[in-house]
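Can you read through this structure? Questions will come right after.
What you see is the complex with one protein chain gone and the rest in place.
Naming follows writing order (A and B), and every chain is counted from residue 1.
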Amino acid sequence: MKLNTGERWDLIDRISKETVTFGAYQHTLKDAIGELTVKPMTGIPVAIAVMYGFWSVFGSFAGFFTDGFFVRLFDVYWLPWLQEVFPGQGDWLYAIMVDAGGFESGEFVLSSNCLESFGVLTSGLFVAIGVVLPAIIIFYLMLALLEDIGYMPRLAVLLDTVLHRVGLHGYAIVPTILSLGCNVPGVTATRILETKKQRFIMMTLLAIFIPCGAQIGIMQDVVPGLMGWILLYLIIGYFIFGYILNKIVPGKAPEFLIDVPPYRRPMLSNIGKKVWGRIAGFFKVAIPFVLLGCAIVGVLYQLGVIRFLGDALAPVFVGWFGVPKETAGPLIAAFLRKDLAVAQLSAITMTPYQMITAVVLVSIYFPCVATFAMMLKEGWKELLGALAVLTVVVFTYGGLIHLIGILLGVA
Amino acid sequence: MKKKLSEMDYGEQGTVTEIEKDLQKRVAGMGIRVGKTLRMVTKQPIKGPFDVVVDEAETSLGLDMAGKITVEMTK
Partner (left out) sequence: MKILLMGHPNVGKSVFFNRLTGANVTESNYPGTTVDYTKGWMKIEGEDVEIVDVPGTFSLDPKDRAEEVAVSMLHESRDAKVIAVIDASKIERGLYLAMEIIEEGYPLVIALNMRDVAEDKNITIDADRLERILGIPVVSTVAIAGEGIKELVSRLKEAKPVNVDDIIANAANASDTESAADAGGAA
């Protein structure tokens, strides 16, 4: 037999009266902090401080290990050694695996660092291990800490007002932040949203506007001074296009209803397990894609495909987005490896504003293949819809950024 | 005195007297039901959600939902 909601509660009331006694409850410091961090007057400043702290620790930790250790390891020891021992300098296999090198006055010269060499075993490994690994470890560690303390639901409550305007609700902050590590678990986390409409908006915004740990790591490494602007453009885009999508996508965007659990002392073993699981998951997804992507880009360069496409599309890049024509190659390659593309871009001479535009373009351009596969699980119609949105966004937003640059007189 | 939850002020408390039919099931899992004492912890500005405590469990719910819950004020 089934009861209705009222009957069920009546029965539970009766059972509870027989079996449970509620003594006087003393509010603790923990409860007080819980309330202070959810009330807007105190909660919003705390949230800003937490986010800022997160970012500072992330930047300095990742920078410390990448610049302080891995750059040296890879550029001073690994690259020269491989260049020496790998057979067939100058032929195609050498170019793809170790170093594509460059030509100076018709002469083949070796690259001096792992971001320029473009070999699977040099750039590929350096990006995967030297850049992405430290970034992803510190990122997931801090995120697990925030989650296990119980801060995320409170952040969700504070952000609900703005996120509701883009058809989502406060909890959308979880997939959003998770995607800053890797879009794949970010897409998985959209399960906490109620309707198909909300999940579509969320996935589309994630795929377009949220750069993953690999990209952030490399940006932090090669264009640290421009990070603020790049992220600002991405966040603004997230809200502009979220707002538009909310208006045009059919379906419902129900309100927010969440449990706000008390703060808890995090369990170290739990955090360890979670962080390890996520890093392992990331590497299962990312390493093959980084290395394979690197190999394919290498092959396409060798075959001249990228040069051909770059030359063909250069007028669009120059005219519409206002970036120099040398960026065409990297921007094409970005379809496969955004991180390497950013590294390539950083080596081209251009104005800071052009650099910002180019890096934002790389970010919003095309979701990585793994994210693509994840989105397909939600349905091919959604995937096609997201692709259509993506195309529109790249041209309108890319053009808009150029326009803003012209108006500011910096483009 | 009766009020909608959406009209309650910070720190106010009361007994839930009515929940509109379509919302009853939705909030049941959170322990929110007629007859329970409900305390309003805070609300977010610009039509943001309401934070309430029922049975020492804190729940945050949107403005429209808060408008469907009636509370007899006790303090």
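As a working rule, a contact is a pair of C-beta atoms (placed from the backbone, for glycine too) under 8 Å apart; a residue touches a chain by one contact, two chains touch by 3 or more.
Everything numeric here is computed off the predicted structure, so don't read it as measured data.
**Q** Which of these, B:7, B:20 or B:56, touches the one chain of the complex that we don't see?
**A** Once the missing chain is taken into account, the touching residue is B:56.
**Q** Looking beyond the chains shown, say which of A:218, A:257 or A:314 touches the absent one.
**A** A:257
**Q** Counting contacts across the full complex, list the positions on chain B that touch the omitted chain.
**A** Residue positions of chain B that touch the missing chain: 25-26, 28-31, 55-57.
**Q** Residues of chain A in contact with the chain that isn't shown?
**A** Against the left-out chain, chain A lists 1-3, 8-9, 11-26, 187-188, 190-194, 199, 257, 259, 261, 267, 270, 273, 374, 377-378.
Assume only the chains that are shown with their structure count from here on.
**Q** Give, as an integer number of Å, the spacing between the C-alpha centres of chain B and chain A.
**A** Taking the mean C-alpha position of each chain, the two centres sit 37 Å apart.
**Q** Under the touch definition given earlier, write down the residues of chain B that touch chain A in their complex.
**A** Where chain B meets chain A, its residues are 10, 24-28, 30, 33-35, 41-42, 44-49, 51, 56-65.
**Q** How about chain A: which of its residues touch chain B in the complex?
**A** 5-6, 8-9, 13, 25, 34-35, 38-40, 153, 156-158, 160-161, 164, 169-170, 254-262
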